[in-house]
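One chain of protein is taken out of this complex; the other chains stay put.
Entry: subunit A
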Amino acid sequence: MGILIRFLSQALPTLLGAVTILFLLLRMIPGDPAQAMLGADATAADLARLRQDLGLDQPLWVQYGVFLRSFVVGDWGNSIVTKTPALERVLEALPSTLMLCVAAIVLIIAISLPAGVVSAVRRDSWVDYGVSLVVFLLMSMPQFWLGLLLLLVLSYWLDWFPIFGAGEAGDLLSQLHHLVLPSLTLAAGFLGLVTRLTRSSMLEVLGRDYVRTARAKGLREPVVIVKHALRNALLSVVTVIGLTMGQLLGGAVIVEVVFARPGVGTMIWDAILQRDYPQVQAGVAVFAALFIATNFLTDLLYGLLNPRIRV
């Protein structure tokens, strides 16, 4: 019940805000959609008719009302390029993108949490300095550049990984093989953030009285560090990983384009280049919904992890 109220009071208004901004952004893009759709040699009569069909001759607030109504009933229009429902195309491309983001999250958790914990436990040792160095290197590389670098070295020169695509449909091994470089590229920037955050929360928590109590009880160090320290440090780390999930969606656009992977990212990219507004609108709206959903889930997870705010 509490969850439902929170969903209605937080997630829904945010989603409404997001699609409103999306609506306004698309109207602010310079140029005339009718002109873009019909091409430079369209007649004035054709243009006027299309504008009427699209409702572009209506006042902005009427357009907004129409937009909202069709958004709510799920009628998100057809792609101008393929003439098929825009939402359907997004949903078809979604699994590939989600797979990329989930792989990146798995990498972030598998690499950053242990690296951050070790850095904190062995602070100011060469391990700590080594981790910091790698982390800062990864954080300071732009995604598109790192992606190209990995492609050049590991795919083109060494031929360890495929250069483009998402792998054979139905062949999990091939798909995973295609996933390695893109997910690594996508994760890279966040690896640094999450490692640093894990390190600093662990350092803070390791100085707490209850960690001393745990040691005074005779618990062994791994239990003290994982059960007592990490469990508390995770409270702040989980929030950031959850927010990261949303940001990964944005990064996925760049990574999919660099690695020529099919997905919502490449779809939005192509749609922007082709002025396929309904398609851009559908893609971005789904991303916004996913972003809001992950934030909402993060909130719930935080509540589950922290007994002090459990409802």
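In the analysis below, a residue touches a chain if its C-beta (ideal position, glycine included) is under 8 Å from a C-beta of that chain, and two chains touch if they have at least 3 such contacts; residues count from 1.
The rule is short, and it goes like this: contacts and distances are computed from a predicted model.
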Chain not displayed: protein name in its UniProt record ("YCII-related domain-containing protein", "ABC transporter ATP-binding protein", "Iron reductase" or "succinate dehydrogenase"): "ABC transporter ATP-binding protein"
Selected residue (touches chain absent from view) among A:151, A:214, A:248 or A:271: A:214
Subunit A, residues in touch with the chain not shown (by the definition above): 123-124, 208-210, 212-221, 223, 228, 231-232, 305-308
